[in-house]
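Presented below is the structure to which this report refers.
In this view, the complex is presented without one of its protein chains, the others remaining in place.
Showing subunit A:
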Amino acid sequence: MALKIVKGSIDRMFDKNLQDLVRGIRNHKEDEAKYISTCIDEIKQELKQDNIAVKANAVCKLTYLQMLGYDVSWAAFNIVEVMSSSKFTYKRIGYLAASQCFHESTDVIMLTTNQIRKDLSSPNQYDTGVALTGLSCFVTPDLARDLANDIMTLVSHGDCVKRKRCSVLIMYKVFLKYPESLRPAFPRLKEKLEDPDPGVQSAAVNVICELARRNPKNYLSLAPLFFKLMTSSTNNWVLIKIIKLFGALTPLEPRLGKKLIEPLTNLIHSTSAMSLLYECVNTVIAGQYCSSVGSVVLCVQKLRILIEDSDQNLKYLGLLAMSKILKTHPKSVQSHKDLILQCLDDKDESIRLRALDLLYGMVSKKNLMEIVKKLMLHVDKAEGTTYRDELLTKIIDICSQSNYQYITNFEWSVSQPVTPHPPGISVSWWTIRVFAVAQMATLLDNAHLLTGSMQRNGICEVLYAAAWICGEFSEHLENPLQTLEAMLRPKVATLPGHIQAVYVQNAAKLFATVLKSQEGNTDSTTAQETSQLMIDRLPLFVQSANLEVQERASCILQLVKYIQKLQQKDVEVAEEVIALFAGELNPVAPKAQKKVPVPEGLDLDAWINEPPSESESEDEQPKAIFAKEEPKHSRPRHTEVDEKELARRREARKQEQANNPFYIKASPSSQKVYQDAPGVEHIPVVQIDLSVPLKVPGLPMSDQYVKLEEERRQKERAEKKKKEKKKRKEKRSGRGKKHDSGPESEEDITPAHMVDIVTEEMPENALPSDDDDKDPNDPHKILSLHFFGPFQVVVSVIFENKCDSFLKSMEFNVLDSLNSKLQRPEGSGPHDGLTVPFQLPPGVSNEARFVFTVQSIVMPQKLKGTLTFIVKDSSTHEKLDFKLHFTCTSYLITTPCYSDAFAKLLESGDLKGSSVRLEGVNMPFHHLLARICFHHHFSVVERIDSCASMYSRSIQGHHVCLLVKTSGQTVSIDAKCDEPTLLGNVLDEIKQTFSQC
C-alpha cells in the first residue's frame, strides 16, 4: 500500500508540466482536440491528488488551456485551493488562473475573501502584490465592500512602494464596484499625487484621470496640482495622462485653457516623443483653445511633419489629427492639400482612406476640379479593389455635397465619366446643355466600349441619362442620324430594361429631328431610309422581355410605319412628328408630388381600369398619347417621372407657361453660340485679348511685317467685332535666314460661366404650403452663380513657315509656373512637350490650340517656352524660344456700366483705391480713352470735358473703376477695385501702354 503511494508520487514526478503540455499539443497537430481531451482527463486526475504541487501544476496547465479557449470553470474550486497555498510559487499560479478564469458570477469567489485579506496583510510584499493583481481582475461588489478597508490601509500605511502603487490602482476598481468607498478614500488618493515615488504618483494620476473623465467638475480643484505635475514630470506616459485629464477639465473652466496653452506649446516644441507630441496636438485641437490661432498653426505644422514622416504610423495619426482640425480650422488644413493628395499614393490603404476623408472636407469651389481629377487618376490605378469603390463613392459625395454647390464648371463635370447624371440635374444646367448633348452623344457612341465593365458596377445608369439628354435636346446634336444609329444598335438590348426603354423613347425624338432636317432636301430617299432604319431596328426591342421597352417600341414602330406610308405619298410629315415632342421640359421640384392635392375619392390602391385595355388603345392611336391627352391626366404618379408622362405634360405645360406671368424661362443670353470644333474645345469661351506682344528675345523683328500683320488683323477684328489678342512671335531657322512671321495667337479664356439655375417647376395645381420656405414662382429664386477656380485658357497659336524648307515634328513646350500650367495629356510628365498636330510646308501657316490652366488672375504671368522642330531638307533639329505673356488686362471683360450703378459701386466702400500719373502723353483725350478701352477692355461710363470715368470687370467679377483726368501732357488715373493686386497690375499695364507710344 505504502509502495503504491510512493509509486504514485514518482509517477507524479513524471507528470506533464506546462512545457510538456505545450510540446505535446505541438506534436499532435493532427488530433489536437483529442490530445487535449486526454490531457484534461489527466488534469482532472491530478486535481484529485492531495499534493498541492501536483494541483498547482494542473492549474497552471489549465490556465494555458483556458487561453486556447477551453472552458475550465469546473476547476474553480481547485484554483481557490491553489491560491490559498502558503507557498508563493503555488499561490502565484492560483491567482493567475483566478485572474484569467474568474468573473463576477463565479460563485466560489466569495470563498476567497478571507484568503485575499490574509494575503493583503501578509508581511511578504509578493503575496500582497499577487493578491492585488488578481483582485483587480475579478473584484466583485462584495469583495470591494469587504476589502475596501484593507486596501485603504495599504494605501496609507504601506511601507513598500510597490504595494502602495498597486493598492492605489486597485482603488479605482473598488470605487467602481463600491462607490461608497470613494468619499473616505479621496483625501488619501489626493495625497498620493504628491508621493515622492513616481510610480505611486503615476498610479494616482491614472486613477484620478479615470474618475475625472466620468465627472470632471469635481476634480477642477485639483487643476493646480496637476499643472505642477505637468511642468515637472518627465515620464511621458504620465504626462499623456495628465494632458488627457486637462482635456476633460478645460471645457468646464475656459481660463484653464489659456493657462495651458503655454506649457502645451512648449511641450510640442521640445518633446522628442511622438506619442506625447501627438497627445498635446490632440488636446490643443479638442480643447477650448480655438482663440489661439497660432497654436493651431503650430499643430498643423507639426502634423505636417508627422505626415511627411516615412513611418506609416505617424502618417496615419497625423492624418487622423488633421481631420479633427479640419472641423474647426478648415483653412489651415487646406493649405496642405498637396500633402494630403500625396498620401493618396501611399501603399497603405488605411492611410489612403484617411486622406480621402480629409479631402472630402477640404473641397472648395477652387480646388474641386483638381481634387477630383487626382482622384480619377487613382480610380484608374485602383482597378478591381474595394478601395476603388470607396474612391468612387467619395468622388460622387464630393461632387454632390451641399447640392452641387462646389461645382463651378458643369461642363467639366459632364465630361467626368463617373459622375451620375440624373436627368433632373442635367436639366438644371441650361447654359451648358449644348455641351452636355455633345458629350452625351459621344458617350452613347462609345457605349459599346463601356457596357462590358459598366454593367458590373452600375455605371451604365449614366447611359440612361445620356440617352434622355440626347433625345430631349436633339436639336443641338451635330449629327443626330449617327446618334440615332448608335441608340438602335443591337448591343443596346443587353442593357437593363429601364435604360432600353429610355433609349427607345428618345430614338423616336431623335427620329423626329432627323426627319425635320432631311425633309428640307429635295431628295426624299434619305428621309425614307431613316424611317427604314427605325423599322429595321425596332423589332428587336418589340421582342424585349421588359414590358416597358416592348410597349414603347411597338408603339413607336407603328408610328414610324405610318410615317413611312405618308412619306411614300410625298407628304411632309416632319412638322407633325416634331409636334409630338414639342415643348421644353423644366426641372421638377423634389417636393412637387407632395404639393398636388389628392383628388377627393381617389384611392391609389384601387384598380382604376383593367390595365390591358389602356395599352391597346395606345397601340391603335399612337399620336394621341403625346398630343391630345388632357393635362389633368398628366399628374405625375411617381416622383421619378417617366418619359411618356413627361411628353404628355409638355403640351399642358406650354399653355401654362404662356398664361403664367411668373414663369421664367431659361435666360437666352446664357446660351452661347458654339464653334464647330469637337470635344473639349467646345467649351464656350470668352474672347480675351492680351495686348502685350510676345517677344522672342534676340531676334530681328521685321517692322514692316508687323505693321502689315497688324493691319490685316485689325481688319479681321472689325469683321469679327471681337477683340482678339495679338501676339507676335518669330521663328528663326537654324541657317540664320529670316523666315518667320509673327504668328498671332488668340487668347481664349473660359468665362466665369453664368449659370442660371432655373426654378424647379411645380405642378399647376400645386398648393402653397408652409413647410416649403421657397415659393417656386418667385423670380428672385433664379440664382446667378459666379464661378471661381482654376480657369482654362485656350491659347491659339498661328505658326507660319517663312523659310523655304519643310518643317515637321514640331513640339510646343512651356515651362509651367505655379499659377499657370500647360495642360498636357494624362500620363505625360510635367515637362513634356505637346506635339503640334501638323507639318508646315514653306509659306504655309496653320493654327494650333493649347490649353492652360490659370489659378489666379490677379497677377500677370510670363511663361517661357520653346518650339522644337525638324527642318526636313537638312534633318536638323531646330529650336525657337518664345515668351507667352498673360496680362491681367486679358482677364478683363468690357462690360458696360451705367453712371448710377457706377456711383453706387464707388459709394459702397468695398473698393480699394490706387492711382497713377502718366507724364508726357501727347494725344487728344478721346484717343487716350479709346486706347484704354481698346487695349485694356474698359468702357467709358461718363465723360465730362477732360475727365472721364471708366469701368471694367474681371472674369471673376472684380469691379475695376477708373477716373481719368488730363491736364496738358499729364494724365492722372485714380482707380478703385475690390482686388488691390489686380488693380496695381492693371495700372502698371496701362502705364506701359502709354510709355510705348
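By definition in this document, a residue touches a chain if its C-beta (ideal position, glycine included) is under 8 Å from a C-beta of that chain, and two chains touch if they have at least 3 such contacts; residues count from 1.
Note that contacts and distances are computed from a predicted model.
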item: Hidden chain of the complex, named as in its UniProt record, picked from "AP-1 complex subunit gamma", "Very-long-chain (3R)-3-hydroxyacyl-CoA dehydratase", "Proteasome subunit alpha type" or "AP complex subunit sigma"; value: "AP complex subunit sigma"
item: Residue among A:Ser37, A:Asn51, A:Ser121 or A:Asn218 that touches the chain left out of view; value: A:Asn218
item: Selected residue (touches chain absent from view) among A:Ser86, A:Asn266 or A:Ser350; value: A:Ser350
item: Listed residues A:Ile52, A:Val108 or A:Leu182, member touching the removed chain; value: A:Leu182
item: In subunit A, positions touching the absent partner; value: 18-19, 22, 60, 63-64, 66-69, 71, 73, 88-89, 92-93, 96, 100, 103-104, 126, 129, 133, 136-137, 162, 165-166, 169-170, 172-173, 175-177, 179-180, 182-183, 186-187, 199, 202-203, 206, 210-211, 213-215, 217-221, 235-237, 240, 244, 273-276, 278-279, 282, 312-317, 347-351
